[in-house]
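Only one protein chain is missing from this complex, and each of the others stays in its spot.
By letter and in written order, the chains are A, B and C; residue numbering begins at 1 in each of them.
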Amino acid sequence: MTEDVDSPRDLIKLTHEKLSSDVVSTSVTCPSCGAISMFIGTTRDTFEGQKVIQLEYEAYVPMAELEMKKICTSIRAEWPTVRHICIQHRLGVVPVMEASVIVGISSPHRADSLEAVRFCIDTLKATVPIWKKEVYETEEASWKQNKECLWSVAGKK
Amino acid sequence: MTEDVDSPRDLIKLTHEKLSSDVVSTSVTCPSCGAISMFIGTTRDTFEGQKVIQLEYEAYVPMAELEMKKICTSIRAEWPTVRHICIQHRLGVVPVMEASVIVGISSPHRADSLEAVRFCIDTLKATVPIWKKEVYETEEASWKQNKECLWSVAGKK
Amino acid sequence: MISEVSVLYFAKGAELTGLKSETVKLPSELTTLQLWQELEGRHPKLSVIREQVVLAVRQEYVALGDQSVSLRDGDEVAVIPPLSGG
Partner (left out) sequence: MISEVSVLYFAKGAELTGLKSETVKLPSELTTLQLWQELEGRHPKLSVIREQVVLAVRQEYVALGDQSVSLRDGDEVAVIPPLSGG
């Protein structure tokens, strides 16, 4: 338990591999933190009544990593007791019920990591250049738009 | 994916076994939910400068299960879109950095499960009859008191 | 009327009494404060937690006070020190 082991880590990953909540929670665990808060975004099987058979994510990878890093910086400014932050986003085809994104944040006390997780996922949806295409049973497909994104149809209202 | 598979589940467990965030997240995953929020309480290595070498939990088991079930009922009244709720609490000796409690909640959209997780852990600390003893390096030990508990020293203030 | 109830002790309460549980004969009708006083009479060391304790009767919390409770044979009463789960 040297100081070094426990110094704050920003762990950012974009990957085509399946995500694991155990890997994320372990990566942010630290001996001085009593709280780990996590958010897992999973792919849903329906959209407005249409059956979704597949989801596919693509990213502007280096810029997505930069924007995730900016989120980490903002979290540390707002919640200085936050210790470790892990943000993983899956790319490519994500089957229904599997995780597309996992956020894990540790802090000595729970209020900070709970609030920071919410900020993290809200901000990720607004600022990180990643796109999702839903493919429906009808073989139609649609590029989704987060309402949190300021230049989306919903975001402009 | 029958309706039955996806009907709301309240999963409550008190166990001497090691807890796993993957087990909890999997248990609340459902095809119609896009969000899983989780909280993991881990044991800290220090308390007011004293090194904690061990933590031990005991519970009034049947009443703790009842009170956890009441929390589930309250969550469903306040956030009706919440789908599955899993609350696991470990008993007996819990080594430093391992989880003492894991809460996992799924919902179609993330705001509900994020808020419900926070309510769940806040209320658990206030109402579920479980006690933690910290054993220090000095071999002294102390029964802790949650400030959320209304009849604790802090709760009475 | 007298009822024979199980009394359970946890955490600091178990340390102070040296017991996890015991079977006790108690008046069938009494206030929650009187119930506590009966238990403190049996285990004077319990007085150190008097200001930070509630009871559970049949697994429902009751604060110490004027509220009356009816106890039947076999009922479960528990001494509940401040909680520290989570």
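In this section, a residue touches a chain if its C-beta (ideal position, glycine included) is under 8 Å from a C-beta of that chain, and two chains touch if they have at least 3 such contacts.
Note that the structure is predicted; figures quoted are calculated from it, not measured.
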For the chain not depicted, the shown chains it touches: A
Listed residues A:12, A:59, A:72 or A:85, member touching the removed chain: A:59
Hidden partner interface residues of chain A, rising order: 41, 57-60, 62-64, 66, 89, 100-101, 121, 124-133, 143-146, 148-149, 151-153, 155-156
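Just so it is clear, only the chains that are shown with their structure count from here on.
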Closest chain to the centre of mass proxy, which here is the mean CA position: B
Gap in Å, rounded to a whole number, between the CA centres of chain C and chain A: 48
Mean-CA-position distance for chain B and chain A (Å): 23
Junction residues of chain B, two or more chains touched: 41, 121
Residue list for chain C, restricted to those that touch at least two other chains: none
